[in-house]
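Omission of a single protein chain aside, the complex is shown with its protein chains in their original locations.
By letter and in written order, the chains are A and B; residue numbering begins at 1 in each of them.
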Amino acid sequence: MADARFYDRAGPFSLAELVDAADAEIAGAPPSILEFSDVMPLAEARADTISFIDNRRYVEAFRKCEAGAIIVAPGHVALAPPAAQLLVTKDPYRAYAKVAQMFYPAPPISGRSGGQTGAAPSAQIGERVTLMAGAIIGEDCVIGDDCSIGEYTVIGKGVHLGKGCRIGPNCTLICCTLGSNVVLHTGVRIGQDGFGFAPGAEGHEKVPQLGAVIIEDDVELGANSCVDRGTGPDTIIGAGTKIDNLCQIAHNVNLGRGCLVAAQVGISGSAKLGDFVMIGGQAGIAGHLQIGDGAKIAGKSGVTKDIPAGMTVAGFPAIKATEHWRNLAAIKRLRKD
Amino acid sequence: MADARFYDRAGPFSLAELVDAADAEIAGAPPSILEFSDVMPLAEARADTISFIDNRRYVEAFRKCEAGAIIVAPGHVALAPPAAQLLVTKDPYRAYAKVAQMFYPAPPISGRSGGQTGAAPSAQIGERVTLMAGAIIGEDCVIGDDCSIGEYTVIGKGVHLGKGCRIGPNCTLICCTLGSNVVLHTGVRIGQDGFGFAPGAEGHEKVPQLGAVIIEDDVELGANSCVDRGTGPDTIIGAGTKIDNLCQIAHNVNLGRGCLVAAQVGISGSAKLGDFVMIGGQAGIAGHLQIGDGAKIAGKSGVTKDIPAGMTVAGFPAIKATEHWRNLAAIKRLRKD
Partner (left out) sequence: MADARFYDRAGPFSLAELVDAADAEIAGAPPSILEFSDVMPLAEARADTISFIDNRRYVEAFRKCEAGAIIVAPGHVALAPPAAQLLVTKDPYRAYAKVAQMFYPAPPISGRSGGQTGAAPSAQIGERVTLMAGAIIGEDCVIGDDCSIGEYTVIGKGVHLGKGCRIGPNCTLICCTLGSNVVLHTGVRIGQDGFGFAPGAEGHEKVPQLGAVIIEDDVELGANSCVDRGTGPDTIIGAGTKIDNLCQIAHNVNLGRGCLVAAQVGISGSAKLGDFVMIGGQAGIAGHLQIGDGAKIAGKSGVTKDIPAGMTVAGFPAIKATEHWRNLAAIKRLRKD
């Protein structure tokens, strides 16, 4: 699942080691696979990998899953595919988090192995690239022609930049791929962990974030804005989209092309926005929503439902702007009665 | 227009080169000026510069404009001053953006030419200045006596600091002038591009931001706050104003003296605030508004209209606070009926 450019995988691990990490009971098929090499989503898992199910929406993928081992709750055991060894636990998401942590132990946050400033020997640096003082280019990076990399900016290992990117000072770029002519202003943070935990009374367990950030051509990001990397799928910002200062783009967000996002906007995890969406300052968009092409979201709105293409919304919860203004007028009349 | 301390101008360019960049048709006076040296606003333009009009509010300045060339929409051609060569296009703002980009090609984001840590040889450093490890002072900077410049802070070329400023670690200061006794906490971003684009279906064209930031004496800015530079006019923060963490001050904002701005506030472009304005946390102020002296804006308010001096407002859209509380009471009664 995880891109080898960015992630070093540990293992393989034996079934016993996985059972121990997951704090689970064994069930299902008799053990045939001796070693496991990776964690995988249900639909992509192979015989030498382990997967999990914690949501009944995925029962069909579970029935057909080819993983050698699957972490499941007791209620799903009866629906398991016959060849899978089952790791049974009351909290499969938490158990998955522990197992995934074992395969992907956390390195230093930049993903680099330490050491030097400047460009790593294994990095490929294009023509006419300007590295400002203190810029760090990690192992195996590819930096296109005519890029400038700002002072004290840290680029983690395996990051690719297209041509003509202008990266400001004091930025961090981890687990990401940038197209051409991307502009990152000062203090931009790309590719850090998303906010993913398996919550629980005994502590919130970190779920390894194994995706990346893909930023297409001609994107611009304002000072101190943040784009978290995906959980497995990627976080994507479409070509020509412009984002102002202090914005938050959470994991797995998919922003279309040509969007304009004003300052201090927050877009929650897995929201999917179409092309040429406009978002006013300090607006927020809840997780997993679909926002259609050309939608306009007024400043300070709080979007809690899907928005069809072309609609203008306002308020919190955000509704069609014309209805929002009528609500405000109705409240005003009420007060004056 | 642009301060030579901060901006290196390219050119001169021929009329043919300008027409080509603007993707425009030529009209108006027969060509007399052979070379153009700069872009200028209508009211300041001279014979060897090029200007533009994209808003009917500026028709009077357009009629009297002394620019050698002006970018106009077809509907404004008839009103043009007789001596100007006209570059006619459906989207004059976009054409201006392209021409201004030619005169002011984007350097590395800090505006420095590369190279060294420490202070550039051409910088003037006062008495008893402390440069912490990794601090960078750009070409032609002037740093007043008794300043301390934090670790890994980057000061771009031409920046002036008065006496006794305390600049935290990991800050960036570009295209700005600071008075005396200014305090910038960690991660503050001053002087980066404002969010200025000529929008369009074929892509949003960057409008070069050619102004500066002026921060007067005794101002304090909290961690990770951002102040964008002006588009041509400057962004100004008046003496004694204190701004908390994670605030956004957009291009051309003019904040008066002695204001108190709590955390996560956003002030949109060209808003003009008087003296001793108080703003609660997470409030937002829309663009181009006028806020009078001594106004108080409650936390989380969204200000969408001008506010007279001394008024206290609350809510979103922000209204007089007393009316806002009556609205809330009216809604509560309604629910209980």
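We adopt the following convention: contacts are C-beta pairs under 8 Å (C-beta built on N, C-alpha and C of every residue); 3 or more make two chains touch, one makes a residue touch a chain.
For clarity, every value in this text was computed on a predicted model and none was experimentally measured.
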| item | value |
| --- | --- |
| Absent-chain contact - pick from B:Thr49, B:Gln85, B:Ser110 or B:Asn170 | B:Asn170 |
| Touching the absent chain when the full complex is considered, from B:Gly28, B:Gly68 or B:Gly222 | B:Gly222 |
| Of A:Pro31, A:Pro74, A:Pro199 or A:Gly310, the residue in touch with the unshown chain | A:Pro199 |
| Contact set of chain A toward the excluded chain (per top definition) | 106-110, 112, 114-117, 134, 136, 152, 154, 170, 172, 174, 187, 189, 192-193, 195, 197, 199, 201, 203-204, 206, 224, 226, 228, 246, 248, 250, 264, 266, 268, 282, 284, 286, 302, 316-317, 323, 326-327, 330-331, 334 |
| Interface residues of chain B (partner: the chain not displayed) | 130-134, 148, 150-152, 166-170, 183, 185-187, 218, 220, 222-224, 240, 242, 244-246, 258, 260, 262-264, 276, 281-282, 299-300, 316, 328, 331-332, 334-335 |
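Keep in mind that, in the parts below, only the chains that are shown with their structure count from here on.
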| item | value |
| --- | --- |
| Chain centre separation in whole Å, for chain B relative to chain A (CA means) | 32 |
